[in-house]
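Our next item is chain A:
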Amino acid sequence: MLFNLVKKDFILAKKYWLLMLAFAIGAPIYVETQTHTMSGGLLGFLVTVLLSEYMIFNSVSMAEDKYKGSALLSATPYTRKTLIKAKYLFILGIFVGCYILYTITAFLLPSYMVTLNLLSLGISFLIVAIYYGFIVPLQYRFGYEKVRYISFFAIFIVPFLFPYIWIWFQSRNIDWQTIFLFPSVIQELLLFLLALLIGLISMLVTIRIYSQKDL
Partner candidate 1 sequence: MNIIISNVSDQPLYQQIKEQIKAAILHAELKGGDLLPSIRALANDLHVSVLTTKRVYDELESEGFIITRAGKGTFVAPENLELLRESKRHLVEVKLTEAWETARSLGISKSELYAMMDLLFEEDEN
Partner candidate 2 sequence: MNPILEVNGLQKDFPAFSLQDVSFSLLEGCITGFIGVNGAGKTTTIKTILGLVLKDAGSIKLWGKEMDRNERELKNHIGIVFDEGYFYEDMSIREMKNVIAPSYSNWDEAVFDNNLKRFQLQPRQKISTLSKGMRMKYGIALALSHHADLLIMDEPTSGLDPLVRSELMDILLEFMQEKGKGVFFSTHITSDLDKIADVLILIDKGRIVLNEGKDVLLDKHGLVKGDQRLLDQQTRKMFLTLHETEYGFEGVTDKKIRSTPVHERRTDRKADYRKYHAGLRRGE
């Protein structure tokens, strides 16, 4: 059942697949060649994933708002909880899709792109989780129209802010090793866990919001 709902969102975003593909390939290459940052492919991937997520999730949200398909869906045996879970799975799905595309492209064009390491993947995942962790409940609470300017703004800020934050971080020379006393692999996995936790909390909040909403 969840699968069909996630599939629904992908079908709604059909128009943007090609564009996303172009992005997934073009953006990292562009970013890497322009900025030459030694971020292990992070910046390139981050830009790709954020823009793809934004484009696709945004177009689906717009379609949902326009056609009010959720009204019909809520009248079926689909529970509102299921509808929300599917939405979050969809966001996850876009992320996974971007990662696969990126990795394939990096594999095929090693001179332009670097394959992502776990740390970069973890950081990207965390950023996506934080971003959507905020935006999704807001959108369900206040509606797509009101929230879209915020999300638009935020999406564009991040790639610009990110290099500064990154450099600031580097300059601090924080020895993550000693702080956490964990091997780096575990630390990287913790990033994923944190991201999942944020996602889960956000989902629960959204479920709560949606259960109180009149359609």
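Here is the rule we use: contacts are C-beta pairs under 8 Å (C-beta built on N, C-alpha and C of every residue); 3 or more make two chains touch, one makes a residue touch a chain; residues count from 1.
Keep in mind how these were chosen: all candidates are chains of the complex that A comes from, given by their letters.
Here the structure is a predicted model, which means the values were calculated and not measured.
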item	value
Identity of the candidate that touches chain A (this complex; choices 1 or 2)	2
Candidate 2-touching residues of chain A, taken from the complex the two chains share	1, 4-5, 7-8, 11-12, 14, 63, 67-79, 212-215
